Each structure stands twice: as structure tokens, then as C-alpha cells.
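Sharing a structure, written as C-alpha cells. Questions coming.
The complex appears here without one of its protein chains, the remainder shown in place.
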Amino acid sequence: MIALGQQIENKFLTAVNKKSGNNILDCYQCGKCVSTCPVSSFMDFPPREIMQMIKLGLKDETYMANSMWFCLTCAACSGRCPREIDIPRVMESIRHLAIEENVNPDDPHVKNIRKFHEIFLDMVRRYGRNYELRMMAEFNIRTRNLFKDMHLAPKALLKGKIPIGHEKVKSAKAIQRMFKLAEKLENTK
Amino acid sequence: MARVGVFVCFCGANIADFVDVPAVVEEAKKIKEVKYAIDYKYMCSDPGQGMIRDAIVAHRLTSIVVAACSPRMHEKTFRKALSDAGMNPYLLEVANIREHSSWVHQKDKKAATEKSSDLIRMAVAKSIANEQLHEISVPVTKRALVIGGGIAGIQAALDIADARIPVVLVEKSPSIGGKMAQLDETFPTLDCSQCILTPKMVDVASHPYIELLPYSEVLELDGYVGNYKVKIKRKASYVNFDTCTGCGACWQKCPVKVPNEFNMGIDKRKAIYSPFPQAVPNKPVIDAEHCTMLLKGKCGICAKVCEKGSIDYAMQDEIIEREIGAVVVATGYDLWDPKPYEEYGVGRYKDIITSLEFERMVSASGPTGGVPLRPSDGKIPKSVVFIKCVGSRDEAKGIEYCSKICCMYTAKHAILLHHKVHDSHAYIFYMDIRAAGKGYEEFVKRAQVETGATYLRGRVSKIYQKGEKLMVRGEDAQIGQVVEVEADLVVLATAVYPYKDNPELARLLGISYDKYGFLSEAHPKLRPVETAKAGIFLAGCTQAPKDIPETVAQASATAAKVCGLFSGDTILKDPMISKVNTDYCSGCQNCVTVCPYQAIVTEEIPLGHGSKEIRTVAKINEGVCQGCGSCVAICRSMAIDLAGFTDMQIINEIVSI
Amino acid sequence: MTKLTYFPGCSAHGTSEEFDSTLKLVMKSLDVEMEELPDWNCCGATSAHVMTENLALALPLRNLVLAEKLDNKTMGIACASCYSRMKSTKVEMDNHPELAKKINSTIVEEGEYKGDVDVKSMLQFFYEDIGTETIAGKVTYPLKGLKIACYYGCLLTRPKNITQFDSPEYPMSMDNIVEALGATATPFDFKTECCGASFSISDTEIVLSLSGTILEMAKESGAHLIAVACPLCQSNLDMRQPDIAKKRGKKFDLPVLYITQLMALAFGYPLKDLKPSKHIIPIEQALSHIGEEIATPEVKKKPKKAVEAESEVE
Partner (left out) sequence: METEVKEKIVSIEKPHLEAPADWQPVIMGILCNWCSYAGSDLTGTSRLQYPPNIRIIRVPCSSRVDPWFIIKSLQASADGVLISGCHPGDCHYISGNYYARRRFLVTKKLLNFVGFHENRVQFSWVSAAEGPKFAKVVSKVTEDIKKLGPLHLYKKENI
């Protein structure tokens, strides 16, 4: 059971609306997004239910859901939403809010996904570009899944699918400065 | 010297809670011309009006200011109070301290009180310049024009004609009947549409007070309430209706086939055709866009086979003029084109049809003999998906509003499908079931329980083809699962949408329409069948989506309005109209060009007193002028003024604060 | 000669070299001079905007600012994901000057964003700037007989307000190009369904499931091969195909070719220039359909009283 009515002001809704530039109250629960979304069946709560949870102010439950981590930003849902809600933007906003508030769902998938993105960004921070083989290796090491996709590797390497050397941006310094300044912006909100 | 009386209303707590009413009265008393000021709990009540009547006499007041609710609310009430006290009712001014002050400044009593005083000051200043005005009496032509011959127009025409008032009924297509003629059985009773409609259509044709003009369109409307002049174009039908017997020999022999609009293009009609067997009038017309005789001078078969010699290829459009006193607009609706739903593959898949196509298919007299058939292969569908709210309630792809009838007709379609194809199943994707009406919810229950239709709560997101089937995907929000239905046929309940040419018609009639093109009523609750233009009324789906019972009710209401309007020999018109002071008029005729009603003409008067030379000045037809004030503002010579809103009155308001 | 700034993106210089090389061949035939954006950086892909707000804008912005230093009006982008990040950033910056200023502060030394370079995907460039007629005019080896399912993925046409290109639901630009090359585009309902791109490494299950459905529907459409315009789509549909086939217990044998590979072939470049060895699913078998007569689908029996648009004379 979910207890409602103890809090009149829905601060969570206000925060999500502000960050996403949408009005979640527009959602009339038609579910078109759910059957559009390619990954809704992997989500704890598909987009429609996330909207309702925000309307009910269920912040913790929303943060603990894996939904926004699974969103692929494919924008299929928003292109069909009759109330023109930018759903991927909403997903992004609650993801960023959860990151800001340091809430991490236990879902192992989410952990993988987070790790992947962290490694990816790290790669970009270091080299300015992404270095795919290293990326795969690091990912597998960090997620303790050493042999994942290893059956693909020999063939892919052989076919030159995954380059062995890698490129760097000449002004790697500039990139690193950008990362620093952007982080600072992130924190001075 | 003006002697103004000020009456300030508490409106119970509505005003008194947010405005310091006694203070406002004290403030009013300080105005030089105010000789009497008082407050009361409910000014519009009988005792409240009594206070006004008594004070007028006791204090010899020369104008009255009531500070209360909006003048749009009770101006008439208080004007009557003035009349009852023997005072000219137009010496009243209303200061709107409720809608414009107490209700909108509920958090700042001081500011609301000050503002209320200012509003009263303005009203007092204006009232000092008020003049005695008298309603204008104009004669009426007791004949009504009904535009559109669907069930709305038919009902309105019959009701008016039954009151022995002549009616001109203009229908743009070859037959009256409208959409209702295309329907099979109708909710909520499932009686046959044709069976209840056809007798009414025949009544129209035979009614001595109805002049039926099919295949016609309104071109122009001039004049004003009670005194309109209408120009109608009667399109050339190339068939002499006086001699034609409707035998049908011509269309049986005509070699040209055209998609049949009446059957939503499911079958063909001929170039000479009568839209359906029960058409009224039951005479054919030649479709000039497709007849090879009219296009290329080749053929002429129909003329050869017509024993009555009724075919006349040389016939021309005809312009008909009629004088009328009132207009009922009943031009109905069109269906919204679902093309924007690319995710449904509209246009790519033949087996996606609209509700009206389905209606024609299940109609016993329809092109498929009453059995639904897949357009792609002619097979009888077993699994049929109905999708509701297509276009409706969809700001992104369609329109915001609810089309009101599709929940009901979709339930009907499920029942009809079950009747026609026993081993079939209906799946209905819906967002809500709107079944508010007498017997409506019971009807939906019938679809659900007796027919066993599967209702799935969710909007369909995608349709794709897999082999011969259409795969329809949507969420069933009740179980929180995405479902995919294998369908033989998909029926879209497309939105009710006004005809494309409705706005053009509205402009020509001088009435307003909303952003979709539905014609606007004067007040959504209290004047739902009137337009803002006196003497023009609305019936049926031209105003908003409606089902047949509501359409008929509104049509009868317009008839009552028309009969009321025609109950006397003259009608009274607001005296707020413009007048030219010929002494100042330079004859520039700027006003003539801006008047939206062509109310201004020119006249020639002597140049000076007794002079032989003449000069041209403007002259306003007081029967035609609607009092917009355009001419007043445009006139550089300040030769025109608008009664009730004179320059003096408005400037007084401006300078009073 | 048309000039174009070229943004290859990490993949074109990595996994999808054959896209890069055929793109260059095609551009040469079309008389377009491509100038690679000097010192470009990774656009941040999905990761940046999954994790942070500002960085997700700053990374693409740097490239946009760099691009403005060149003389070309347009920057063509090879990868759909880069394109999406870059175009969204551009739209965001153009609509919110305040924000643009803020983000610009992280890359001051690169210069000030002005917003005067247009961003297009290569597909969009071919379709809008070159045109199917010109493309057809360059064809020396028509791909007649080849049936192709065009797969656009999510980001080339979505979201509509960002891309402002083709239909988000049923685009036809690639289909039209393929037809201009002489091939037949098959009706393919899943052309914009998501393949799961960014989960390629982190959550492979999802990719297998999503890409699987796409492959199935492409097969259903009767296609010999799939055409794509994005490296991520290519690698998911090609590299994962054996796994998917195993999982679903059926073989697809659907090679996945870049539209540029097909164009190069049709423009007369030899097969080896397509770098066939790069493909996990071999392409030769599919390409052998070139030159075949496509049996005109047997005219279905006229449906009883079916809809027909035009009028006719008996």
C-alpha cells in the first residue's frame, strides 16, 4: 500500500518539471509510450508508470527504479506521445536528479550501465576520443565479467573491426580542462 | 447638474470579503456629482432593485451607477429597474467590482478597495455623459433560411415550417440526409437509421412551407436580423427536375464510373447519379467533373435513354435571391483524416479503414451487402481491432477535444460486427469510455457482456503487417503489459472535424468560429444555439460534435428561437449604434470602407442652408449598424459618434482617475 | 565543387572503417570535397548525457565551434549518434543563448559559438544537398534485382523537432536513394525501431532481443540485405547476428551494408573497395542477386469491390 495525503506540496514533481522543461501533469496515462518503448519490458516501471509515480510524488521509488537507466533516448515514445511529453528528457532529468542525490539502484544491470558510461567518459577525458578495444577490456575487468564477448573478439580483431591502436585529440589538455570546468558548472547549480 | 446615485453590492461575501464596501461608499460620496450612495447585500435581488427604484424618485437622480458584478451579468436586470422607475434605462452604468476586483485581488484588500473606488469613479464620470437612448424597432421578414440538410437541418426546417413559417433549405450535395443517411443502426437503441430518417426526408420534400434547394450553396448574406438578403447558387445539375421521374434509366446506362462518396469509395457510382436509393429529391445530377459529354463533348447516352427528355447539357448555374429574417446553420461535420498516424501505416495498409467505412459495410443497403469485408482480399474478417480517439484527444497529431460520439459508435460497431459475423471477435483499444446519456452505459455493457468485446485500456502505438495479418500493438494498462493483437481488419474511430469550408461560410455569414472551424455559440451554457450575431442560430455538429439525440434537440431549439423572433411584426434592436454629424462630415468616405456591415452609404445634402449646391456626406443605416465603432475611430473629422460609447463617455472614464 | 566539413566520429575511425572509406569514394564521384574537422573530439555519445548535463553539451559544442573556423557551411556527420548529439546541442544552443554562453565558458580557448554552421547526417546531405537525381546520374552499375530493407534506426530522423528531416515513423529518403541506385527497397515496418545501440556492451541481452526483431522483419520483407547509415546500427545488426540467429534458432543471412558501400558499388567501384572482409555476415551471396529479374509480384486477384481511386470508363 502506498500512503498518500501526508504531504500536500509535490516537490518531486516540481523538481522534475523544472529540470525537464515538461509538465508531467500533462500525462493522461494512455500508455502509448509503454508499447512504443523498445526496452519497457526490461524496466521496473515503464514510462507511463514513471509519470504516475512522479505525479504521486514517489521520489524514492522512482530513484530506485532501473527505468531511467534503461532508457535509450531513442525518442520513439516522445514522437508518439499525444500530450507531447519529452519522455527521454524526463528520464534524463530523474537520472540526473538521482545522480545528484547520490541514489543508486541495486539492479546489477544499472551498475553495469553506469560503469560502462563512466569508463566511456573516462576514455574521452583521457584521449578526447573513444578507444573501443580498451573500452571493452576495461568494462569487462571492472564488471568482473572477464570473458564477456570474448567469443566475438578474435573474429572482430581479425576482421579489423576493432582497431588495435587508437587516436588522440591533439589538444588533450583542452579536453581535460573542459571536463573540469563542466564538472564545476555541474556543482555550482 | 448631474445627480448620480451609486449602489454598491456586497454580493454576499463575494465582494464584501475582499473589498471594504462601506469605505467604497464613503469614497463615492466624495464625488461631486454623487448625490446618493448606499450598499446592499444583494443588489440584483428584488429588494435591491427596489432600493434603486425608490432612490431614483426620492433623490431625483439623473444617472445610476451600480457597482457589482460584470455588466455582462446583470446590466439588463438593472436597466429594467431604471425603466420601472420611469427613468431611461440607458442612464445606467455598471462598475464591475466583482470579476474585475474582488475576485482577482483576493490577497490585497487595500488595493482591491482602492481599485473598486476607481472603477466607480470611472463609471460615474461615464454616466454623466450618458444620453437617453431608445431601442430601435425594425420590421421582420418571416422566412427562415436553413443551411445544411443533415438531420439537424431537416429537423429545424420541419419544426419551423410546422409553425407555418416559410423555410428555404439549402443543401450542397444532391440529396438531404447528411451523415445519418450513411449510418446503419444507431445507438443507443439500435434502430435503423434509414427507417427513422427517410420519413422525415420525405416530409421535407412535400412540406408546403419548405422550399428545398439541393445541390446549392450560399454565396452572400446581407442585411441584419429580421431583414437579411441571401444569394444562393444553385449548381447546374444538367437534369430538369420538373420533368425527371427518377426512373434511373440514365444512370444504369452511363459508362463512366466514379468512386462513390456516399459509400466512402468502397464501390462506384456513375457520372450521372443519385447518391442513394432513398435520396430526396430522388433525381439524378450529372457530375460535371467526370461526365465525358461535359468534359469532351463525347457520349450523350443519358440524353438518348431519357424518355422524358430531362437531360440538358447546356444548363448553367443559377443565382437565387431570397429575403429572409433568420438563419439556421446546420452544416454538420466531416471526419478527420488520419494520415498523420504514420505509426499505424495509414495509407500503406488497405485493411485499415475508418469508422464510417465500416458503417457503410455493415449497412444492409451498403456496397458489401451488410457484411464487412477486408478491402485487400475481400475476405470476411474474424479478428477486428477498433481503435478509439484517433485524432481526438491528441494534441500532437490531431486535436485536443473529445469527439464525444466515437465511444458510443465503437460499442455499436462491436455489437454490429457480432451480429453480422458470428464467429468474429472485437478488440477495442480505448483510453476512457465516455457513455454519458440516457441508456448509454447500458448500451456499452451490452457490447462488453453480450458481445464479449475485449476492451483494452491503452492507445495503440504501432501497426505492422505480418503476412496477411495486421499486428496491432498497444499497452493494456490494466495489467501493465504490452499486448499485440493479430487482426484481419482495423477500424479507426477518427475524430469529428468541421468541414474545411466552415470558416469561409462563417465569414460570409459574419459569425465567428473556433480554431478548428466549429461555429461559435454566443454563450456556452446560456445561449448555446444562438450565435453572437442576432438572428443566426446553430444546430448540430457544425457547432461541436454531437450524436443524433443532441443534434435533434438543438435543432428544435433553433426552431423555437426562430419562431420567437418572428412572433411579432417588428423586432427591437440595441440603440448602441453610430450616427453621423453631417456638419463635420467631409465626405471622405473612410468610414464607408471600414464598416464590416456595409451600413454606411453616402447621401447628398445642400452645401449650406438653403444652398443649391450639394455635398456628399456619410449616412448610417440604423437598421444595419451593429455598433462596432470602427467608423468612429477612423473618422478624422470626428463626425461620427457611437451611442453608449461616445468619445465623451470614454474620455470621461479616462480622465477620472 | 561542393565543400563539406567531415566529422567522422570515433566509430568511422574505428570499427567502421569501410564506411569511412566508401564515403570518401562516393563523395569523390559526387564531386564533393570533404575536409575532415581538424582535431575533433568525441561527441560524448550516450554516456555524456546519461551521466551529466553540461558535459553532454560541452563536448559537441567544441566540435561546432571548431567547425565554424572552416569556410564550409555544412558539417556532415557519419554516425547517427554523433549526429544526434551534435544537432541537439546546436538546437539547444541556438534556442538558449544564455545556456550557450554558459557552456561556451568551458572551452573559451576554442572561441565563441556563433551558430552559423549547419549540421547534417550524411544521409540527409545525400538526400537534400545532392539529390536522388544526381545520384542516379552517377550510376554505372545499376543494382537491379537487389532487394534492400533500409534501416534508419532511431536517431537519423528523431526527434522530429531536432532533426527536421524525413519522417520519424516511416522515412523514405534512404529507400529513394536505394531505388536511385537501381535496387528495390522492400516495405519494412521496423525501419526506425531501436536496435539497442548504446547497450551493445553493457547489456547485450537487450540488443539481442531488439536487433533480433528487426532482422526478422527485414527477412519477412523479402530483402537480400539491409542498408544502414550508421556504424552503431551496422555493428549491432551484423556482429550480433550469429548470436541472435543461435538464440532464435533460425538463420537470417542478412548482410548489413552501409548506404555508401552500395553507392560505391553502383558508381562502378570494384567489390574489393567495399572491404567485404570486414563483414561478419558475408556480403557476396546477397550481391549476387544483382542482375536478377525481380518477379513482379503476382497480381493479386482484384478484391471484391475494393477501393479504387480513379474513375474509369467501361
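Letters A, B and C name the chains as they come in the text, with residue numbers starting at 1 for each one.
The rule we apply is simple: a residue touches a chain if its C-beta (ideal position, glycine included) is under 8 Å from a C-beta of that chain, and two chains touch if they have at least 3 such contacts.
Just so we're clear, the structure is a prediction, and the values are computed from it rather than from any experiment.
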In the full complex, displayed partners of the excluded chain: B
Hidden-chain contact residue, picked from the options B:Ala13, B:Ala111 or B:Val601: B:Ala111
Residue of B:Arg72, B:Lys229 or B:Lys445 touching the missing chain in the full complex: B:Arg72
On subunit B, residues whose C-beta touches the chain left out of the figure: 70-73, 96, 98-101, 103-108, 111-112, 114-115, 118-119, 122, 503, 507, 510, 512-513, 520, 532-533, 576, 594, 596-597, 626-630, 632-634, 642, 645, 647, 650-651, 653-655, 657
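In this text, only the chains that are shown with their structure count from here on.
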Pairwise touch network: line, ring, star, complete, or other: complete
Per-chain CA centroid nearest to the all-protein CA mean: B
Approximate Å spacing (C-alpha centroids) for the pair subunit A, subunit B: 51
Between subunit A and subunit C, centroid-to-centroid distance (C-alpha), Å: 24
For subunit C, residues contacting two or more additional chains: 168-169
Residue numbers of subunit A (touch at least two other chains): none
Residue numbers on subunit B that touch subunit A, as the complex places them: 343, 393-398, 431, 457-462, 473-477, 480, 482-483
Subunit B-touching residues of subunit A, taken from the complex the two chains share: 28-36, 40-41, 46, 48-49, 80-84
Residues of subunit C that touch subunit B when the two form their complex: 167-170, 187, 189-190, 217, 220, 300-301, 303-309, 311-314
